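The following block contains the structure, expressed as structure tokens.
The complex appears here minus one protein chain, its other protein chains still in place.
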Amino acid sequence: MKLVTARIRPDRLEPVHAALMEIGISNLTATEVKGFGPEVDHAEIHRGAQYQVAFMPMVKIESVVTDDLVAQVVATIREASTTGQADRSHIWVSGVLSEETGEAKP
Amino acid sequence: MKLVTARIRPDRLEPVHAALMEIGISNLTATEVKGFGPEVDHAEIHRGAQYQVAFMPMVKIESVVTDDLVAQVVATIREASTTGQADRSHIWVSGVLSEETGEAKP
Amino acid sequence: MKLVTARIRPDRLEPVHAALMEIGISNLTATEVKGFGPEVDHAEIHRGAQYQVAFMPMVKIESVVTDDLVAQVVATIREASTTGQADRSHIWVSGVLSEETGEAKP
Amino acid sequence: MNSGDTAWILVATALVFFMTLPGLAMFYAGLVRSNSVLSVVMHCVAVAALASLLWLFVGYSLAFDDSVGGMIGGVGKAFFSGITTDRLSGSIPEIVFAIFQMTFVIITPALIVGAYVERIKFSGVVILSSAWVLLVYAPIAHWVWGGGWLGDLGVMDFAGGIVVHTSAGVAALVTAAFLGRRSGFPDQLQPPHNPGLTAMGAGMLWVGWFGFNGGSQLAADGGAGMAIAVTHIAAASAALVWSAIEWIKFGKPSLVGAVTGVIAGLATVTPTSGFVGPVGGLILGAAAGAVCFFAVDVVKKKLKIDDSLDVFAVHGVGGILGTLLVAVLAIHALDGGGVLVESGTVGSQLGVQAIGVVAAVAWSAGFTFLILKVTAVLTGGLRVDEEAELVGLDLTAHGERGYDL
Amino acid sequence: MNSGDTAWILVATALVFFMTLPGLAMFYAGLVRSNSVLSVVMHCVAVAALASLLWLFVGYSLAFDDSVGGMIGGVGKAFFSGITTDRLSGSIPEIVFAIFQMTFVIITPALIVGAYVERIKFSGVVILSSAWVLLVYAPIAHWVWGGGWLGDLGVMDFAGGIVVHTSAGVAALVTAAFLGRRSGFPDQLQPPHNPGLTAMGAGMLWVGWFGFNGGSQLAADGGAGMAIAVTHIAAASAALVWSAIEWIKFGKPSLVGAVTGVIAGLATVTPTSGFVGPVGGLILGAAAGAVCFFAVDVVKKKLKIDDSLDVFAVHGVGGILGTLLVAVLAIHALDGGGVLVESGTVGSQLGVQAIGVVAAVAWSAGFTFLILKVTAVLTGGLRVDEEAELVGLDLTAHGERGYDL
Partner (left out) sequence: MNSGDTAWILVATALVFFMTLPGLAMFYAGLVRSNSVLSVVMHCVAVAALASLLWLFVGYSLAFDDSVGGMIGGVGKAFFSGITTDRLSGSIPEIVFAIFQMTFVIITPALIVGAYVERIKFSGVVILSSAWVLLVYAPIAHWVWGGGWLGDLGVMDFAGGIVVHTSAGVAALVTAAFLGRRSGFPDQLQPPHNPGLTAMGAGMLWVGWFGFNGGSQLAADGGAGMAIAVTHIAAASAALVWSAIEWIKFGKPSLVGAVTGVIAGLATVTPTSGFVGPVGGLILGAAAGAVCFFAVDVVKKKLKIDDSLDVFAVHGVGGILGTLLVAVLAIHALDGGGVLVESGTVGSQLGVQAIGVVAAVAWSAGFTFLILKVTAVLTGGLRVDEEAELVGLDLTAHGERGYDL
């Protein structure tokens, strides 16, 4: 089992979810996060003062998948989260020692 | 050290926290997340249009625990997060290489 | 690659981010979480009733960094998240099997 | 017809309607969990719409048409029959009086919403509120204001201490007891999800109450001005007393507490506002802040009834308190004006006020219980199932979610 | 001068302005995604400010100065020239009439905001709204209310079914079609981000509408009271009908649905409110609830136009419906009062009403399209780029974020 984590743009959540559904991955946890990064540097203006805002609202998705599916899942997320413009998605994979789902219990 | 992660129903947070307290696990991080999954398929209606909504608000809890406690923690979470009805909790365990808490520093 | 995760006080996010920038870590994901812990025990009062509230709003930060930077990153976070008073930051490191960023793709 | 008086009552009509939507809806919405916030607003909207139509159909007539034995009005004014634009009621057109009164019949069942949040079926709200308007509100309004027996007896209720607050408060208590407690009551409840929203609703209620009490003078004159002054002072004084108690007792005065004090003061001064001066308002407000504060505790901890948003403790207790205190406070005149109680008659006036309270309590409790029984049968149980209660009414009853930020 | 009438119209002015800010702004803000919530509010603020100044500069004069051939007013009242404080218009000072009318010219282009949310350039909003006020609103207001040809023809439009709702609704449809659909329309849209906010805005619109329709009587009398009664009943009845349809069709009545019904009822009753009685309001409301409900579907699914917040289906269809039904409903009198249609003349009155509708539809559609063409050139394309649409207008157009909770 592996945990695939990806940080994507909020508007890509819907297409990524749809793409994952198509390859049979229906389970997914999404969290609203703030992404800090070098490419983020817009300013907010209030009352004549500019606030440098270093982050963008992003969505983090997590899915625990079996080892054989990892490559396909990563590729699917990457593709579905890519827009015409600068892509800010970021994906990493980590190990899971054990998993159990609600279904498993009596 | 292991990281135990569980996704539970929002209303189970309180009982899960209480149950963990009882076995001596007082530290816990909870995050509001969106759970996507096959069993989620309700519709939202607005102005005559139905929106299929594929996710449910869930809570993700994380706790870093010593190895010997993992099994007990997982069992406690599973039990306290189970309701009479379809259970949607999902628990996984992953490795932690090192940990340090605020208390440790001078 | 390692994933460094830290739970810090919300008001420390800005200094931690600044400190990490200085050591060249510009990428960071921040999530608003609820931290439960033994040191949290304030009460909310409503209409003559007190509600014991077991959690504090905290921020979880995550950064995937190369192995050689882990120690420095952890130290930086610890330092920048420390206030004069009781520190509630909590940091752990876990392994990352693979990573890819948006930049990598064609 | 006096165009100044008419202008004022037209505006007062808008102000009192504003109290329910969005005022009360916001006040209540902020106090519940975030997964049932929309259901509370929906209850207020539905109750407002239903009460308005029922008032047109027959409610106004039952309350204000010629009395049938002092108990109820006739049906001669059903569908506002005969209320043409040039027909007067005092110095204003009767249609203006009829819609001003309509805003009272809107807010009264809407107040009860606070008793049954987070666990009632929407169909139950529809049936309960409709029946209640006709079987409880209309008769009591008739008794007090429409030429009925309580008015004949000399009961003093300037703007609805009996008709609105006592009757709604008691109905709330009965409904909450009938429905049972929310899961988690009383220790594991979640705190109000948005106290700021509650405070904004309270601000709107406070402003709207100027129309509620000042409009009840039915003229734009010094009496209306004095009623507003008294009302405002009572609200301010109750807020400060409530906050002071919290500050002493818990070390921190809360916003929810302060604005609950405001509402308690306003409910308490309602029956009295046209009969006393500003110092009377001061006393009433202070009494309201203290008495309602402790009433909240009694209902929750002694009676163990989950009257979720404290409708009885605030409106019921406040309304009764103010109704009884009229007899005492009105004699002093306290620099106010209007109809005053002769000092020799305090005792007998107090008796009359008590009769009014008892009658309203008994009628409201009895009929509310009866309506609940029937409604429970019609809806196959008034409560939603446990799963729906946990997930929240927004999604399960209305297919919507409160916040997608 | 009648001080009571003046007091009422001063207040009605405040009430109608309240409809736009914060009423309509909140109503619309709750319906969009959370990353464009501020842009919608900003549109309403900017449109209100622009329309106010243009009204002062020349708009009022074009609408209400002496008619030039029944088509448009002169420029003699530009900059409110000659409108001193003691100049009367009927029983009230003309300056009071002028500012009451100003609140109408504020809300009309603000209604159109609902058509172009989440994808228009702010510069486009500025140019489009300004031109529209002068080229569409002012002439149509003149035709109907300012001594123009439609008024001469005998068209009945009490408070703006033609002038406000039909003209804005049609402009919204044309604008939405011109601008194109939001990405994701119609299947992948996000639901309203804050339905509670929408409901609170609806409550404010409802209250404010008492001034809109009641103020259009221009006097504090039984006619104003009746207009408010009729207005309120229509809103309540439309809300219940809309909710009932949803309950039957989807199994759940939604809050957004109920308050959309409220607005549909209010828009529909607007042209009629001074001519019928409460039962007329009841009928209009029920018609509005049903017809507008299905109109929403037709626009979205048949026409496939992304009139995002259903401005045409609610205001346009409602306004037209009400304008036509006047001819039928006003004969019954329905216990109301005021100017009534003689029963023998229903057919001809219906014809006149239809002419009014057709003229407003044609003029508004034609000039809105023309304005859009020119605006698109001036702004280098009316739409923001795809990236900005996805990120949201708050950050990209205004450098702000809606919520930092």
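To keep things simple, chains are lettered A, B, C, D and E as they appear, and every chain counts its residues starting from 1.
The criterion applied here is as follows: a contact is a pair of C-beta atoms (placed from the backbone, for glycine too) under 8 Å apart; a residue touches a chain by one contact, two chains touch by 3 or more.
None of the values given here were measured: they were computed from a predicted structure.
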Counting contacts across the entire complex, name the shown chains the missing chain touches.
A, C, D, E
Out of D:Ala239, D:Ala360 or D:Leu395, which residue would touch the omitted chain in the full complex?
D:Ala239
Checked against the full complex, the residue among D:Ala25, D:Ala168, D:Ala224 or D:Ile305 that touches the missing chain is D:Ala224
Considering the complete complex, identify which of E:Leu31, E:Ala98 or E:Val279 is in touch with the unshown chain.
E:Ala98
Interface with the undisplayed chain - residues on subunit E
1-8, 10-11, 13-14, 17-18, 20-23, 25-26, 29, 37-39, 41-42, 45-46, 48-50, 52-53, 56, 79-87, 92-96, 98-99, 102, 122, 220, 397-405
Per the touch rule stated above, subunit C touches the missing chain via residues 9-11, 14, 42-46, 53, 57, 83-85
Touching the missing chain, which residues of subunit D?
2-5, 7-8, 11, 15, 33-34, 190-196, 199-204, 206-207, 210-211, 214, 219-226, 228-229, 232-233, 235-237, 239-240, 243, 250, 252-256, 258-259, 262, 277-279, 282, 335-338, 402-403, 405
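Throughout what follows, only the chains that are shown with their structure count from here on.
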Intersection of contact partners for subunit A and subunit E:
B
Chain pair repeating B-D, as identified from A-E, B-E or C-D when over half of the contact pairs by residue number coincide:
A-E
Tell me, please, which chain's centre (mean of its C-alpha atoms) is farthest from the centre of subunit B?
E
Distance-wise, how many Å sit between the C-alpha centres of subunit B and subunit E, to the nearest whole number?
48
Rounded Å distance between subunit D and subunit E, as computed from the means of their C-alpha atoms:
33
Can you list every residue of subunit A that touches 2 or more other chains, as numbers and ranges?
31, 94-95
Going by the contact rule already set, what residues in subunit D reach two or more other chains?
399-401
